[in-house]
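My questions all concern the structure below.
For this depiction, one protein chain was excluded, whereas all remaining protein chains were kept in their positions.
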Amino acid sequence: MTSFLELENVAKKFGGLTAVRDVSFTLSKGEIVGLLGPNGSGKTTLLNMISGANKVTSGKISLNGVSIDSLRPDQIVNKGVSRTFQLVRILPSMTVEENVICGLAFRKMPVWGAKAAIIAREKLEIVGLKDKASLPGHSLNYIDSKRLELARALAADPELLLLDEWLSGLTPEELEAGIELIRSIETTGISILIVEHIMSAIRALCPRCVVMNSGEIIADGSTGTVLQDDAVSAAYLGGAPCCMLTISLCSMTYILL
Amino acid sequence: MNDKRHLLKKLARLAMTSAVALTFSGVVSTAVLASEKSVKIGYAVSKTGQNSAGAGITTAPNYVLWVEDINAAGGLQLPDGSRLPIEIIEYDDRSSSEEVVRAIERLATQDKVDFILPPWGTGFNLAIAPLMDRFGYPQLAVTAVTDKAPEFAERWKKSFWVLGGGGDYSESLADVLAEANKSGKINNKIAVISVADGFGIDLIKSARPAFKKHGFDVVYDKTYPLGTSDFNAMIAEAKASGADSFVAFSYPPGTFALTKQSQIASFNPKVLYLGVGVGFPVYPKIAEGKMEGVMSLGGVDVNSAAFTDYAKRHMEVTGNPPDYWASSVTYASLQMLQQAIERVGLNRDAVSKELSSGEFDTILGKVKLEDNQLRKLWWTGQWKNGNFVAVAPATREGAVSPVIPKPAWQE
Amino acid sequence: MITGAKVSVAIIAFGLLALLPFFLEAYGLGLMIGMLSYVALATAWSMFSGPTHYISLATVAFYGVGAYTVAVLNEGISFPVILLIAVLIGLVLSLAVGVATLRLAGVYFVIFSFGLAELVRQLITWYEVNVTGTLGRYIFLPLEPQDIYWLLLGAATLTLIIGWLVRRSRIGLALRVIGDDEVIAAHIGINLTRTKLLLFALSASLITLVGAIQAPRWVYIEPSIVFNPTVSFLTVIMALLGGPHRLFGPLFGVVPLFLLFEWLSANFPNHYSIILGALFIAIVFVLPNGVLEFLDRFRLRRAKT
Partner (left out) sequence: MTSLMIGLVLGGTYALAALGLTMQYGVARIMNLAYGEFVISAAFATFVLFSSINLNPLLAMFIVAPAAFSISYFVYAILMAPLVKRSKKKGNLENDSILITFGLLFLVQGILLVLFGADFASYNYLNIPVNVFGITIAANRLIAFGLAMILGLSLYCLVAYSQWGITLRAVATKPENARLVGINVDRVAQIAFAIGGMLAALAGVVISMFQTFTATSGVVFTMKALIVVIMGGVGNFMGALISGLILGLAEATVSTYVDPGLTLASTYLIFLVLLLWRPQGLFGKGVVK
């Protein structure tokens, strides 16, 4: 099987600190994969390297057999990769619709003018924001912001979608709807890489998942198997309260970095 | 002390004027002085910005003094013997070319003043020259030193250039130095620095051939940017160059810094010639009274009663003494205007004609313009016994022979 | 959005302004010249600095280069050609500068741009003194004030039209995204450097043009005259006060401020600075963010309908 996204021995150092070391994995066309691991394990850094926000220190990233590791984020978007952010990013001075139009206007095959407005409405309909199209971006609540971010990412017409904890922080009902939404996107043939903490969501969405710890991949396989792996439990799932503690500790180190 | 009282007076005046200004807004400037019959005279000078120091020393105080003198005498005299008071309209050009141009347009077409006095600075006088010409106003450009004066006087027939050109000053200096060299007082080496602006370049450009013509060897010749405040490196180089004469075509802040820094460095060339600022009243204080022998542009004939009287009145009216170079020339140019009006009336064309052909009795003595330029000027001066006296042209009456070598600073 | 009525209003306004020299006296014309030049400067400045929030103090660097080009070339070449050359020089200079500087952000860019203006001034001075041996240059071009007025009116109109086109174009949108969030901008496919560079160069070329048009008015030119940093400061203040995010925002800053400056220097030549300073402080307090906030509110209301 030809791989769609391919990472070979990718590493990232920030000064003296190694955030990601020697990571290799592949993702096939149309596949949806979960990327797990405690905070600080290097997931977001990995996502940043795929999307071009961070440059790799060593190793190779290729998409459809073409190397993308030296490209700028905007060039990578034009290769068909788009993403959402861990901390939601909306263009506050623009309306909801304009936010999506921005996603359309700068992609590989840009859409502009009246046609863009129509497509923007379609994308907003997919995420359920059609009624709020003309509200200013900064007036949306948390879940709607997340939806808008997804709509904007979809507007770029991606082949690969990178979701960085897109489902976290939602109420159970919202989570349910969110999972449905991602599933519906997957059926359109877009490959998806999801960074997520919420196990139920990963189980529901991803047949396969990759687990990272301290910048390395410690497991890669079918979700059911991986989540029973001892190393994974030890690193990550060591009891719920403890897990919370780890997460908060890790978040702190992350912020300090 | 006088200084302090002056300050207090200014403070009180500030408080009062701002109060009045804020309550009555725009009407003040005209309403107070407006009368049925008056001669309207307008000018724009730099009250703020980079040119304000120069304008505030040489130009503005003389305008104030002149108006005060005339109004105290009952006004400007006309050919029929009647007198009209002067009404002044003044603007701040904020040291910007665009502003000065617009201010002149305003004075000519909006305020319709009878005469316009020139702004401060070579650049600004040139900027307004075409306008003055178009509107038919005579322009007595004082604080404009340019070698192109003959050309400009030709181009704009009503423009008058009364402070000479760079070449006049540098050639005069070269003559003074050549004389000293001939009598064995100084060697034939000169170190020279110049400020990188129109004035400094004008002077250095004409000085190089002039020095060469008299057989001088310019051993150090550098130009420094406007705004330089530290001259220690240049002084060290000049000192090491072996030249007996040190010439700096500098502007006041540079002149002052050079003075202080050469004192510290015990830099005692036999001839020390510095640029604008040596003739300023503040200079003796800067040199801590040790200015004896320092040379510069301009100079005055201290034995002239007209000048001493003028200096006294300048002190009384404006609170400061005049400078020893362009101040008295500025005042003299105003006297020329005044006498021209007295002879031919308020017709601007007639006044222009009179200015270019008539002879006038001023604080500089009797003067007559040649091709719209004042040539009877003092080109080189030197501090001697507490006065900045004229030393060249040496042939002119009132000239003092220069002290060379200059006494050392530490004495 | 853009209606026929608006276009005709704009054309009529332009026509009336173009006829103005036939009715105005020299002073009125001079006033309009000064005002138009700042309209063009502030609008051109806002074209780049408004959406990106990069406060540039390099205005006078380009303005001065424009004026200097005219001073150097004014003999023997026809004025329109000189203007074209000036714009090209401004373009090349701004591209070179932009490549180097646009990765700086915030106050670093502010100071850098100021330093740039001073550097250009110092280098030109040094070059003139040491290579050409002259410093002051004279411009004797047969241009009447009304010619300069019409040229400036053209430049201001051109700036507004370009500003309007940019706003409607993808580049305008890209700049707004950059101003809002550079990270998003990069991740939706905007080439940050190229976009900023393009607009910086466009804005700088227009500023150069304004400097070149105005130069013949001064007859005599030297670096300390044409590289007067006040021009940069005033441009920033006027644009910020009017609101650099809107096409006509700078206009609302320029007209009142320009008239205010004029009125102050005419009526209070000795207390100009004090009153100006006090007024300035008052404006910042009374009109928080200047006319800008008002315009933002206006836009919000329009967005709702």
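The letters A, B and C name the chains in turn, as written, and every chain counts its residues from 1.
Rule of thumb we're sticking to: a residue touches a chain if its C-beta (ideal position, glycine included) is under 8 Å from a C-beta of that chain, and two chains touch if they have at least 3 such contacts.
On a predicted model such as this, the values are computed, not experimentally measured, just so you know.
Novice: Write out, one label after another, the shown chains that touch the chain missing from the document.
Specialist: B, C
Novice: One chain is left out of this view; which of B:152, B:280 or B:331 touches it in the full complex?
Specialist: The missing chain is touched by B:280.
Novice: Which of these, C:14, C:126, C:150 or C:263, touches the one chain of the complex that we don't see?
Specialist: Answering carefully, the residue with contact to the hidden chain is C:126.
Novice: When the complex is taken as a whole, what residues of chain B touch the one chain not shown?
Specialist: The list for chain B reads 1, 3-4, 7, 10-11, 14, 47-50, 52-53, 55-57, 60, 193, 196, 222-225, 227-230, 232-234, 236-237, 252-253, 256-257, 260-261, 263-266, 277, 280, 282, 285-286, 288, 320.
Novice: List every residue of chain C that touches the chain not included in the displayed model.
Specialist: Output for chain C: 55, 100-101, 103-108, 111-112, 114-116, 118-119, 122-123, 125-126, 129-130, 182, 229, 233, 236-237, 240-241, 270-281, 283-285, 288-289.
Assume only the chains that are shown with their structure count from here on.
Novice: So what shape is it, when you link every pair of chains that touch: line, ring, star, complete or other?
Specialist: Drawn as a graph, the chains make an open path, so a line.
Novice: Have a look at B-C versus A-C and report the one with more C-beta pairs in contact.
Specialist: The greater number of contacts lies at B-C.
Novice: Report the most central chain, judged by the distance from each chain's C-alpha mean to the global C-alpha mean.
Specialist: Centre-most chain by C-alpha means: C.
Novice: Quick check: how many Å separate the C-alpha centres of chain A and chain C?
Specialist: A distance of 43 Å separates the two centres.
Novice: I'd like to verify one number: the distance from the centre of chain B to the centre of chain C, where each centre is the average of its C-alpha atoms, in whole angstrom.
Specialist: Measuring from centre to centre gives 36 Å for this pair.
Novice: Counting only residues that touch at least 2 other chains, which ones in chain C make the list?
Specialist: Nothing qualifies.
Novice: Going by the touch rule set out above, which residues of chain B reach two or more other chains?
Specialist: none
Novice: Given the complex with chain B, which residues does chain C contribute to the contact?
Specialist: Listed in rising order, the residues are 25-31, 33-34, 37, 122, 125-126, 128-130, 133-136, 138, 145, 214, 217-226, 228, 230, 262-263, 265-275.
Novice: Quick one: which bits of chain A touch chain C in the complex? Just the residue numbers, please.
Specialist: Touch residues, chain A against chain C: 51-53, 72-75, 77-78, 82-83, 85, 89, 91-95, 98, 101-103, 105-108, 110, 112, 134, 136, 152, 155-156.
Novice: Touching residues of chain C toward chain A in the complex: what are they?
Specialist: It comes out as residues 170, 173-174, 176-177, 179-181, 183-192, 300, 303-304.
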